[in-house]
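Heads up, the thing below is written out as structure tokens.
Every protein chain of the complex appears in place save one, which is left out.
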Amino acid sequence: MPYVNIQVTKEGGERGNGPTNEQKAALIAGVTELLQKVLDKKPSTTFVVIDEVPLENWGIGGLPVTEYRDLNSSAQE
Amino acid sequence: MPYVNIQVTKEGGERGNGPTNEQKAALIAGVTELLQKVLDKKPSTTFVVIDEVPLENWGIGGLPVTEYRDLNSSAQE
Amino acid sequence: MPYVNIQVTKEGGERGNGPTNEQKAALIAGVTELLQKVLDKKPSTTFVVIDEVPLENWGIGGLPVTEYRDLNSSAQE
Amino acid sequence: MPYVNIQVTKEGGERGNGPTNEQKAALIAGVTELLQKVLDKKPSTTFVVIDEVPLENWGIGGLPVTEYRDLNSSAQE
Amino acid sequence: MPYVNIQVTKEGGERGNGPTNEQKAALIAGVTELLQKVLDKKPSTTFVVIDEVPLENWGIGGLPVTEYRDLNSSAQE
Partner (left out) sequence: MPYVNIQVTKEGGERGNGPTNEQKAALIAGVTELLQKVLDKKPSTTFVVIDEVPLENWGIGGLPVTEYRDLNSSAQE
């Protein structure tokens, strides 16, 4: 009976304000399937909780993610 | 000095948008009392943090909870 | 379908190495009951996960808990 | 740059003491791939942390999982 | 490659609705530096996630934090 917590930055999606409901459903389905395939866990007792974190609340490389990306001129991470 | 994190779906309550402040206070009081009774933990250093998770961000049975309930025509879980 | 995470220091119990199985069962039963009473949540989809944290890994007041207690000559917290 | 935390009961695997390293690697690969496919997240900044929880520390239905399974004579969940 | 989660009450800051972006950046920079200094962890793989918790969702002493402070007429904690 696994519990999975997925934390992602709140961005992207159709309106730029986070994953769409379809994307969330795909994450939930995919993780649940993976746990069934790898560890034989029953989907009916597998919980998946998605947390969407505002960009200014996520840090990497000692910087808020937006500044970090500017410095590294990298694509979405 | 326990730390307790309670995650529930953001629904119910008077306005349908999550537990009321009275319900939250009841959870905080109840958990703190339980830890004092069972493990003799001091309330003054017991933290309780309640997270309210949007319905579309919570999965069970490989589905977002709303779809899962529709399929199982079950009451609120 | 709530998820509750209880974090306590790994101490106490019969052998001093953490809560006994009976105490853990009491925490699980108590929290599940509380969520049913306050928010009408179904026990069959309520998860409780207990984490026992080594004393040297828990800090309060800027100190590992053992040093903190020595300084405050307080009882178990 | 997602962070994913997978919590499972510490059981199963070759020796009955939790998922094997191969199973853990399969979880890590599968979740990372899923996040890349669904949300276009870069694997190089995707963290996956697996927590193995002792059976007596996991509750469902108001009972420690072992007792819960005995009562429900269900297969591994 | 550490992951750090900082949970604070959503208050303070210029508008009283939580830490400012400057304060969040200072937390991210400070924690990342600390992990590099103490454990030689690379900043490029250090994640920091800040959670801002509504006051009514945080309990201490068996009470929601606002009531707790009223009773203890203490300053901001």
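Read from first to last, the chains carry the letters A, B, C, D and E; within each, the first residue is number 1.
Just so we're on the same page, contacts are C-beta pairs under 8 Å (C-beta built on N, C-alpha and C of every residue); 3 or more make two chains touch, one makes a residue touch a chain.
Source: prediction; values computed, not measured.
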Fill in: Shown chains that the omitted chain touches within the full complex
B, C, D, E
Item to complete: Would you write out the residues of chain E that touch the absent chain, in ascending order?
Response: 1-9, 12, 19, 23, 26-27, 30-31, 34-35, 37-42, 45, 58, 60, 65, 75-77
Worksheet entry | Residue numbers in chain D that touch the chain omitted from display | 21, 24-25, 27-29, 31-33, 43-44, 46-52
Fill in: Hidden partner interface residues of chain B, rising order
1, 3, 45, 47, 49
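In this section, only the chains that are shown with their structure count from here on.
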Practice prompt. Treat each pair of touching chains as one step and give the shortest count from chain C to chain D.
Written response: 1
Worksheet item: Which rotation angle, from 0 to 180°, best lines up the CA atoms of chain D with chain E, given as a multiple of 5?
Response: 180
Worksheet item: For chain D, which other chain has the most distant CA centre?
Response: E
Worksheet, complete the sentence: Separation of the C-alpha centres, chain B versus chain D, in whole Å, is 22
Worksheet item: Which residues does chain C have that touch at least 2 chains other than itself?
Response: 1, 3, 27, 31, 44-45, 47, 49
Discussion item. Quick check of your reading of the touch definition: is the inter-chain graph here a line, ring, star, complete or other?
Written reply: other
Worksheet item: Which pairs of chains touch each other?
Response: A-B, A-C, A-D, A-E, B-C, B-E, C-D, D-E
